[in-house]
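All protein chains but one are shown in place.
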Amino acid sequence: MSSKKRDFRDESEMPLSAVAADDMRWNKTGSWRNIKPFYDPKTSPCIASCPAGENIQGYIELARKERYEEAARLIWQNNPFPAICGRVCYHPCMDGCARGSLDRSVFIPAIERYLGDYAIEHGLREKRPEKTLDDKVAVIGGGPAGLSCAFFLAKKGFRVTVFEAKPLMGGVLRYGIPEYRLPKTVLDAELKRIEDLGVEFRPDSIVGKDVTLEALGQYSAFFVGIGLQTSRRLGIENENSKGVMAGLEFLEKINTGEPVEVGKRVVVVGGGNTAMDVARSSLRQGAHVTVVYRRTRDEMPAIEDEVHEANEEGVHFRFLSTPVGVITKNGRITEIRCQEMELGEPDESGRRRPVPKEGTYFNMPADSLLVAIGEKPESKMFEAVCSISSGLIVTDEYGRTSNRKIFAGGDVVSGASTVVNAVARGRGAAEVIAAELSGKQFDPKKTKKVVAIADLNTAYFLQKDRAQMQRSDGAGGRRPFAEVNMGLTCEQVQEEMSRCFSCGVCDGCDNCYVFCPDVAISRHDGTYTIDYDYCKGCLICVQECPRGILSTESEGK
Amino acid sequence: MQKVLEGNHAISWGAKASDVKVIAAYPITPQTQIVELLSEMCTSGELDAKFIKVESEHSAMAAVIGSAAAGVRSFTATSSHGLLLMHEMLHWAVGARLPIVLANVNRAVGPPWNIWTDQNDSLSQRDTGLIQIYCESNQEVFDTTLQAFKVAETVSLPAMLVLDAFFLSHTSEIVDVFGADIGKKYLPPFKPVDFLDPDNPKAFGNLTGPDYYYELRHKIHKDHLRAIDVARRADAEFGKTFGRSYGLVEEYRTEGAETILVTSGTITSTARVVIDERRERGEKLGLLKIRLFRPFPLDDVRRVLTRAKKVAVIDRNIGFSIGGIFAQEIRSALWNTRVHVPLFSFIAGIGGRDVTPEVLNEILDIASAVEYPEQETYWIGVKDEELSYTGR
Partner (left out) sequence: MRNFPIPEDELMTSGHLACQGCGATQAMRFALKALGKQTVIVMPACCWSVIDGPFPHSAVQVPVFHTAFETAASCAAGVKAGLDMRGDHETAVLAWAGDGGTFDIGFQALSGAAERNDDIIFACYDNEAYMNTGVQRSSATPFGAWTTTTPHPHTKSHPKKSMFEILAAHRIPYLATASVAYPNDLVDKFRRAREIRGMKFIHIIAPCPAGWKSAPEKTVELARLAVQSRLFPLVEVWQGKYYLVKKDLPYKPVTDYLSQQGRFAALSEADIGRIQADIEERWEELLRKEQLGGPVPGNA
């Protein structure tokens, strides 16, 4: 059939009756349209929610096709620590995950962990850059922020040295987070990957003491990621008694295998991740543990998972209470004196301020009081070289300080935060350092629109339960410090990944092509094209796209 | 071979001789014998055709339209209300240019129910574009079936052959018949101009605006006119092949006739006898039988009737208020000749009332009595105690 419009000038040209041998393609029905659909791939909400901007949708898409190595490498473009973050992250990606609107959000950290472990098991290494650049960068602080910065700088070809005060690299990853959450073997494997890029690790090196300022002259730029060093004190009577310890100090001992005696009854003060780590570690020492917190569970800053697991393991909680004094005998703690609190008006953090209730005192017997009410930075040495405010180094969003050669990131800039935030900051700083040193203008990448849940069409997804991770015996088992969460199996991971909607990224489902009433969408080599000569603008394609990829714009008529 | 056949069975034989491939029909008195015999023929295999026993005449025509569109020779038969019910689809068959042949047994329309013969059913289809041929004998009926296919397939228009109820349909006569093996000497296999062919897909009957509909109708009109000669040649060829031909009209003893009687159908047979008798008595009478009614054989009718001094048309039908339909057609045919022949319009035989020699004599008496018709229409034999006939 011909597609041209046929016109007859003479009756003799016409067939005997109304016989049609040509098609309708001359009729460009695109002229009927006043609103136009177009393919507009968007950022998945998980990616938008991840502080490190990991391409979660991307690595899930690769891993579903069993391209695990490529998936792991994709994570490394934003985060060198999938095996770590998959275990310890507070996973804001899950809060953003659109799957939650259908049943439950995708178990993203479990997938990330699987890929991180896969990379370790298979000895995968990051590719070394082709060229090594002349500039050397010094990273001060071997925690997640500094290590991340070192990783990304090394990938660009810079020569990096990481100075770490402690005997081993890792910072809070080693000295803060306990073994049952993050095995040291995993940490060491992730660290090795950074070393394999040519990064020089210098542990046992305190800047200003072990490392002279002259020695630092060879470096073109500096990244400061020293975190928060000192534990806050309660400021109560007899806080220096035996049996009262700072939470960080306790964790350091635990995490370096130093023996710690906590006795039979432990009281932990605080509501953050450190407090949870402290409580659960104490439990594993065989103690009865009570966490005393001045607000309620809802206000606790610790990751919900941690609180939940602590509770499951048998940690007790005493909310709306705070210690006001330590009772001792022979210089050793025997009891804690506490006061009840109630919630008043919100404070600067937005949470309701705890207010002591008059006359509500009570005692709790305790063999140890472990104080985990927050940490403070030790930034005095940097006061001379860049702006500090309330002890925190002042930077812009990319880690630039008031000093052109100095960059900073992690808790020393943000205050107490998370591993993934530190990693993100380290990478952000690596970008600006690289730009600065190469004399190039720094251009932050443009981001695409984020898919809104309303853009999706969940009719195409079946309800499916989230995978359940197997757990070890945990605190009560024969090896109390063995990793509690044991990861997902390969089958489980594949099942879990099949729950991912792939928001904003086309996976070739064909809906647009199938449902177009005007046959105006065609498919070639996995991409779809709208033929605007015929598209009437009914927008069925937009509506039926499960992933919210199509957007519309009106056409002025 | 010669057989004693009633008119209906002559039609069945005609369809068989024409090697029809699809038949769809619904029974109605007095057509039923046509389809009954065809049914037997299909069942026994002596006729290789599919017979769709449809659930109404409207569906019958729709079905043969479908089969003709698929490119095979198709046939149906009906009468009276069945034909009326087919009316919409007759238009469709014409517009679709499908050479279906339809045999219609002329039967009066109700209410009240009347199963006897008159021509209002077929004449109500006058403007559909259906070719119409009126038969006088069972032999003619058999022969005309084949001729109808030949004409229809040549001009791509459906054709209807008409026979009187009971006088032909149920009256046995000797008919010389043959089968498809002989029939194909005259009627080659059907080669459609266009048909439903997935290897060459086309659409038929799409929405057409005033810009092209006009020309498509003009084509039908032209092919209708063309059908006159085609019918003439088809009849002549039939004569050459089988020794029998009928013409589009038949002049019977019109030489020197001053008054020409015009008839159609079985009234013609009776008229022949009456004309003979009256000619014996010296009356200058002749007879014109109209066989092809649509397309109207204008030239033949003009040629014969302009020679007459009077024309008396007998209509076994009525176009209410205007009179006999054949009469109306003939008046109209004569107009542009500028020959003004006085034309008497007689109505007789409606509802199967017998048209006897007495009736014909009465008609001819009236026609000869006056120069000019004193009434638009003469209804012969209306029961009226005062008059032997009444007008209007």
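Just so it is clear, A and B label the chains in written order, and each chain counts residues from 1 on its own.
The definition used in the following text is that contacts are C-beta pairs under 8 Å (C-beta built on N, C-alpha and C of every residue); 3 or more make two chains touch, one makes a residue touch a chain.
In this text the structure is predicted, and so the values were computed from the model without any measurement.
Asker: Hey, which of B:10, B:89 or B:177 is the one touching the hidden chain?
Answerer: Checking the options B:10, B:89 or B:177, the one contacting the hidden chain is B:89.
Asker: Would you mind spotting which of B:203, B:273, B:322 or B:370 touches the chain that isn't drawn?
Answerer: If we include the chain that is not displayed, B:203 is the one touching it.
Asker: Under the stated touch rule, tell me which residues of subunit B contact the chain that is not displayed.
Answerer: 21-22, 24, 49-50, 52-56, 58-60, 62-72, 74, 88-89, 92, 196-198, 201-209, 212
Asker: Could you pull out which residues of subunit A are in touch with the chain that's been left out?
Answerer: The missing chain touches subunit A at positions 1, 3, 5-6, 8, 14-15, 18-29, 32, 457, 459-460, 507-511, 514-515, 517-520, 531, 533-534, 536-540, 542-544, 546.
Simple rule for what comes next: only the chains that are shown with their structure count from here on.
Asker: Please work out the Cα centroid separation of subunit A and subunit B, and write it as a whole number of Å.
Answerer: One centre to the other, that is 92 Å.
Asker: Which residues of subunit A touch subunit B in their complex?
Answerer: My answer: residues 1, 8, 11, 14-21.
Asker: Which part of subunit B faces subunit A closely enough to touch in the complex?
Answerer: It is residues 95-97, 156, 193-194, 201-206, 208, 212, 215-216, 218-219 of subunit B that touch subunit A.
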